[in-house]
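All remarks here apply to the structure that follows.
The complex appears here minus one protein chain, its other protein chains still in place.
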Amino acid sequence: MGHPYLPLTDQERRQMAKVIGIQDESELFATIPVTIRAKAAFDLSARNEWEVKRLFTRWAAENTPVSQLISFLGAGAYEHAIPSALPFLVNRSEFLTAYTPYQPEFSQGLLQAFFEYQSLVADLTGMDVANASMYDGPTALAEAVLLAHNVSNRKEFIVLSGLNPEAQQVLRTYTAHLPVKMHFMAPQEQEPEVKSQLATLLSDQTAAVVLQYPDFFGRLRLTRDLLSLIKESGALSIVYLNDPICLGLLEPPGTMGADLVVGEAQSFGLPLSFGGPYLGFFAAKKDFLRNMPGRLVGKTTDLDGKEGFVLTLQTREQHIRREKATSNICTNQALCAITATIYLSLLGPTGLKEVALSTVRNSHYLYSQLTRIPAVQGLSLEPFFHEFVIGLPTTDESFIPKMKEKGFLPGYRLPSGQPFSTNAYLLYTSELRTKAEMDRFCEEIERCVQ
Amino acid sequence: MGHPYLPLTDQERRQMAKVIGIQDESELFATIPVTIRAKAAFDLSARNEWEVKRLFTRWAAENTPVSQLISFLGAGAYEHAIPSALPFLVNRSEFLTAYTPYQPEFSQGLLQAFFEYQSLVADLTGMDVANASMYDGPTALAEAVLLAHNVSNRKEFIVLSGLNPEAQQVLRTYTAHLPVKMHFMAPQEQEPEVKSQLATLLSDQTAAVVLQYPDFFGRLRLTRDLLSLIKESGALSIVYLNDPICLGLLEPPGTMGADLVVGEAQSFGLPLSFGGPYLGFFAAKKDFLRNMPGRLVGKTTDLDGKEGFVLTLQTREQHIRREKATSNICTNQALCAITATIYLSLLGPTGLKEVALSTVRNSHYLYSQLTRIPAVQGLSLEPFFHEFVIGLPTTDESFIPKMKEKGFLPGYRLPSGQPFSTNAYLLYTSELRTKAEMDRFCEEIERCVQ
Amino acid sequence: KAGPVLLNQASVPGRRGYLPPVSDLTTPEEELIPSAFRRTAPLNLPELSEMDVTRHFTQLSQRSFGVDQGFYPLGSCTMKYNPKLLEDLASLPGFRDLHPLQDESNVQGALRLIYEAERIFATITGMDAFTLQPAAGAHGELTGLLIMKAALRDRGELEREIILIPDSAHGTNPASAALAGFRVQKIPSSAAGIIEPEDLKPYLSPQVAGLMLTNPNTLGLFEEKILTITQMIHDIGGQVYYDGANLNAIMGWARPGDMGFDLVHLNLHKTFATPHGGGGPGSGPLGVKAHLAPYLPVPRVVSTPAGFKWSYDAPRTIGKVKGFWGHFAVIIKALAYIYSLGFDGLKQASSDAVLAANYLQTLLKEDYNLPYDRHCMHEFVLSGLKENPAGVRTMDLAKSLLDYGIHPPTVYFPLIVAEALMIEPTESVTLDLLDSFVAVMKELAEQAKTTPEKLKEAPYTTPVRRLNEAEAARHPVLKW
Partner (left out) sequence: KAGPVLLNQASVPGRRGYLPPVSDLTTPEEELIPSAFRRTAPLNLPELSEMDVTRHFTQLSQRSFGVDQGFYPLGSCTMKYNPKLLEDLASLPGFRDLHPLQDESNVQGALRLIYEAERIFATITGMDAFTLQPAAGAHGELTGLLIMKAALRDRGELEREIILIPDSAHGTNPASAALAGFRVQKIPSSAAGIIEPEDLKPYLSPQVAGLMLTNPNTLGLFEEKILTITQMIHDIGGQVYYDGANLNAIMGWARPGDMGFDLVHLNLHKTFATPHGGGGPGSGPLGVKAHLAPYLPVPRVVSTPAGFKWSYDAPRTIGKVKGFWGHFAVIIKALAYIYSLGFDGLKQASSDAVLAANYLQTLLKEDYNLPYDRHCMHEFVLSGLKENPAGVRTMDLAKSLLDYGIHPPTVYFPLIVAEALMIEPTESVTLDLLDSFVAVMKELAEQAKTTPEKLKEAPYTTPVRRLNEAEAARHPVLKW
């Protein structure tokens, strides 16, 4: 068969078989038991490129992307403007179609990009060192907890309320089989002083404390005091970020004293893509360097003394250490890390701050406008960043579909009791939202809740 | 100002001014008379990337592209499937952002691609030589006529009926000031034998005869006989192609004896783009090599005897010969020529034939189905390729908008008397059209004309 | 020529690369964020123009090498050609701009695609149910092992804490097993390079939770006794896990499900042509037989009369292994690849991959040691040079290939072969390409005899020459 993805022709196949000394390719499969072979067939016709395009375009058309709506949906995945230069560069086939840079002489470009990514993440988070990427935020957090577990003799973990529920679930899955006690603090609508609450929980058995910053509900609760308190107890502090765009304005957790800073960097130029691929990042104090999961790129010199980059500290990794590796992670999110590097290079300090400030300005405006509507309950009391919670009197299941008809994605409906009563919604405002859009949204909400 | 497209910073500007020995950049504009300078200001605010995107996306949304319709519109611009690999490759920045390859050592890739393009065009058309591109089909034809004018002592040109009206108009414009007589044969709905008609027109004053193949109405009328007749008269034959896809099935004009073969190669992988940029091609017998307009790439060797490519025969060109150049063409359609080269490389002989055959199969089916409708008049009597003409009883100006509402672009409405009576439509059927689409179209037409 | 300087060195204060859209509100920062939370130190990000960024990353790309640049016979990694169609489909706005938490009514096409991908993966592998959540092959392994662990807990058999793993296995297998809380017991390969039931027997015990196997294995050999092996494990109450890294050898020819495997992961970025991206993102969907399906991560897509829905109704689920639903954009690509080839095409792809490997093996074993001399599947492992008076090492051969514009094979793996060169040409080859590779390999064999010193100092033409990896590890410099 002549297929564009199968370069060999029948003539070439025959020539090759002759050199191998076989009559027919199927001889090469002779070691597969006949009974197995018989079952392998299934029904699927080849489609030409146009047919596949038509089919997938039809499926794509069955969705309504946020780009066709005015969206206030965040909750762990964030709409942002993506510069045109970004896909143009990251899709260069030398990046796109390369493997892990196991041959550094052929991969200096990739390696330098990863080195730059590590540097940017470390600088942004205020940490000493960052790895070359993790699968996503939740798995990065789970690996951070595993690291804390490995370096500590202690068995208890405290997870502050307000951790992204996706991250909570992954953390539970990753630790279910371990001899540890995970204490997930119960979220409450009106939380008492976090610090005093934590103080009562901390003990000399606490291995680490996990805190999200800003938390899942957008609240800013991470303070130097809190981190000092954790440090004093001998526990490690693990700070989780849903959206590192905030670091354009906020004090980096590292500067405040965090031991490990991990999170989700989808915001750095990655499209929403219905949830993936995204980009987990993992930054640490240098004490934990040799316990870190994932790949690390280091600077070195070549035979001629020329500067270059290599994968380094590979003795932590599975292909050398096998069952003694610090993690099983192998393939990571390399291209997503390059994407983030390009995004941050294009944005620069001013751009990143502008994006962060715009989201905060928008969210505070929208919160103030929404909470002016008598029927809307403002549930975000603490200082918040670019997400906030409101309560709506409607219990109508069709609220979100109805708002979609009007062109809006009204936010994420919080599961009841997490920690808010029914019909609490988490709203996010990206830098793309205009005042006019928000005003129209408020009018629509007002109409809707009357 | 810090703008992404203006890399210099104010600090750098100041440093540079200091080196130059000026206080302020405006000193550099001192030679411009003050009275002029005052008038140059106008009102236009900068927009950021997102704002520009939003604006242009809105304008784009005011159009209905053929990709959202079932289109039978051709008439000189043709919808075809464009392989995904094509834009991926042609948009590589080494091609996209390069200039004309004046420094061949830095441009071997471009030059090889142009050499391959020339070879493909020459092979496809059956000619000895092709240049590296022209602006589009109509201007290529005009330049072919100018070539014939330059090499001949004769002053008369005959243009057979059925030439693309765009090409006719450009030809008129390009020759209006020349001391030549252009005889445009009047198109007639039921033409008598073309050959005898032409025979009476040919004289020893005829410099060249222009014929389109297949002609604008889709008809196949070019024969060896016709070309022999022209040759016998001492005139040159210039064959114009609207859509060289047809060469996947048809005998090349060069093989039949044409002297110059020119045309429009938009079909070779270029998007419709509302009319441009497209790709003019220009192929000739080798006798006319040194009279050809446009760039030519030739093979040669370097200092070390290694094979390489260069722009050659530049003494024909304007930058050397100035007012004595064979043409004034300078910038051409280089990237479009690379596009066509990639398209033909991907399609190959089998693919090109499949596309050509599919269009012909579709057109003949649709013609037969449409002409079964009593109210529809079939006006394509001669053998036709992938375009044909039908007459509709409707004189309703809203026919096309109405059909668009139903999701169809019903073809090109021929200006009355060109040569058909009012309400004649030229229809094209691309390889994308399915039997089901055509059947639905027939039903709709039937409903519409009742 | 020197490479581009680091981003921070290229930075010039005041330069802008992108002007983002900004809020039309102007509330002062201080009113929005209490000072305790506000950043004190300036942001240390590079300041560059769009042109600077474009040239920087274009230059970095020019110092990188992918499948589009040339031959990449990297054993165990299946570096096949990545069709460009796949990129176009993944970037359709109707997929690309979809938020994972949008209401189900907004995302029916996406849910349909996931549903269809699960179905087709199950069909290809002969499994009963699939999850697309795992982000990569190793992540699929972890997911599978956590499912095994959960099933053991349910059955009250947590004393089963041993996972049997052949000595030829990928390093991720033992690492994943350890991460899931198992102990690893290594199983020796036979002299024929495969697992012999007799050799396995001594390791069977009530503590065994299961066996992880790659088939064909990393020597490129099909485990012929696979039916006996899986039966033996089942007989002692264990599960058998299929590491799908080598599935490219047998698509359409054999299915892990029919071999008796209970769990299978796929590497979409290997078998199904999604680009590797310099090391990711991958995608490692996991398939299981019906008895383990209740443990799959949530949510699952279910088809209901009212359309596709997310279902969290799975009381025995291990939970989530990743945020949201997996690498959706990668799954789009893999599914498009499968549809493009169809059954016949997939089978032909495997057949071509195996043919190409055997062709190379036949011609290269003249000059290189072939420890397991029989027909291979999609890859084979050489063990250094036959004639090697000067002790040229596999690393020297690998580095020498760079000067010919060829990406070297996998080296020093599997661990059981000395001086291993693991060669996997895939089906993305032409006869010319294979012949030119053979010619280069023969030339290197010749040079090993005549000018071995030259090989030991290679490469010569790359942007940098051999790099001091020891120094990098001893004094890690991991940021600017």
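Order of writing sets the labels: A, B and C. Residues in every chain begin at 1.
One rule holds in what follows: contacts are C-beta pairs under 8 Å (C-beta built on N, C-alpha and C of every residue); 3 or more make two chains touch, one makes a residue touch a chain.
The model shown is predicted, which means the values in this text are computed figures rather than measured ones.
Shown chains touched by the hidden one, complex as a whole: A, B, C.
For the chain left out of this panel, the touching residue among A:Thr31, A:Ser93 or A:Thr206 is A:Ser93. Of the candidate positions A:Thr9, A:Ser45, A:Gln188 or A:Ser421, contact with the hidden chain is made by A:Thr9.
Against the chain not shown here, subunit C presents residues 1, 10, 12, 15, 49-52, 54-55, 58-59, 62, 67-70, 81, 83-84, 405, 428, 430-432, 461. By the touch rule set out above, subunit A reaches the unshown chain at residues 2-7, 9-12, 48-51, 83-85, 88-89, 93.
FYI, only the chains that are shown with their structure count from here on.
When the C-beta pairs in contact are tallied for A-C and for B-C, the bigger tally goes to A-C. When chain centres are defined as mean Cα coordinates, B lies farthest from subunit A.
Taking each chain's centre as the mean of its C-alpha atoms, subunit B lies 46 Å from subunit C. Subunit A and subunit C have Cα centroids lying 20 Å from one another.
Within subunit B, the positions touching two or more other chains are listed as 2, 4, 49-50, 83-84, 88, 93.
For subunit C, the set of residues that touch two or more other chains comprises 15-22, 50, 54, 58, 83, 85, 87-88.
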